[in-house]
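First the structure, in the form of structure tokens, and then the observations on it.
The complex appears here without one of its protein chains, the remainder shown in place.
Coming up: chain A.
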Amino acid sequence: MAGQQRVYKQRIKSTQTLKKMFRAMELIAASRIGKARDQAQAAAPFSRAITRALSAAATHASVDHPLTSDRTDTNRVAILVLTADRGMAGSYNASVLREAERLITRLTEEGKEPELYVAGRRGVGYFTFRNRDIKETWLGNSDAPQLERAEEIADTLLEAFRAPADAGGVSEIHLVYTRFLSMVTQEPRVVRILPLEVVDGVAPVGEEPLPLYDFEPSPEVVLDALLPRYILARIFTALHQAAASELASRQRAMHTATENAEDIIRNYTRLANSARQAEITQEISEIVSGADALAG
């Protein structure tokens, strides 16, 4: 009987340790979200300025830019998947990877050959385990994106897009990431970032008409310089969104885990109490019956 009590006590203790860990991770995620949002906000003016300038340049320049025209010389397409470096974030990684798989299937059905570019250890682990070829990976800092990382990714993808067909060039670039809608809602999204759809993809809806700019040196040159920066801004924004989503998912997952741990502790405490009570009752009845036997 005493054994039973000990088992319950042990379980309570180990669950309490786990609970502390879950709680700590929840708090860490919560405090990092604030930072991630600040970073995203700090990067927003850049992205806004680029988008606006690009819309203006695109309406003036002839749109026959290599980055906006479709390539027909190769079937290869690049897919950039943004995942987290760590798990413990509920369905965050699973849903973005599911979306990526769906995209791969769709593109393969269209007769294209998807090539994978993966950011985040989880995604890399997923695809390596399934023996898929990965062209390029980026690991670390998935919850605190750095500008250098965005630049690396943008450079790699632009290079692949500009490369000739026989040097491994790709005709399209798709991006799979998780969009941060609110603390409770994040949705995996698929967007095509290259070739750009300048006409309707860039111009923000509901803004005042774009001014007639003077371009220096010329609209074409300006457009040429803006497009790579626009790609960089898109990727940087996606990294920020993914980071905020990851942290929000992790916070929620850890919150649920903490609550589950509390439930378990409560249950085991009840069981331990009744085990203790049963033991006491038994001891009393043993003493009483012993005394009765002696008195009799």
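The criterion applied here is as follows: contacts are C-beta pairs under 8 Å (C-beta built on N, C-alpha and C of every residue); 3 or more make two chains touch, one makes a residue touch a chain; residues count from 1.
In the analysis below, contacts and distances are computed from a predicted model.
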Complex member absent from the view - protein name from UniProt, among "ATP synthase epsilon chain", "4Fe-4S ferredoxin", "Putative transmembrane protein" or "Simple sugar transport system permease protein": "ATP synthase epsilon chain"
Residue among A:12, A:116, A:157 or A:226 that touches the chain left out of view: A:226
Residue among A:3, A:111, A:164 or A:217 that touches the chain left out of view: A:217
Option from A:12, A:33 or A:56 whose C-beta touches the chain left out: A:56
Residues in chain A touching the chain absent from view: 39, 42-43, 45-46, 49-50, 52-53, 56-57, 147-148, 150-151, 211-217, 221-222, 225-226, 229, 232-233, 236
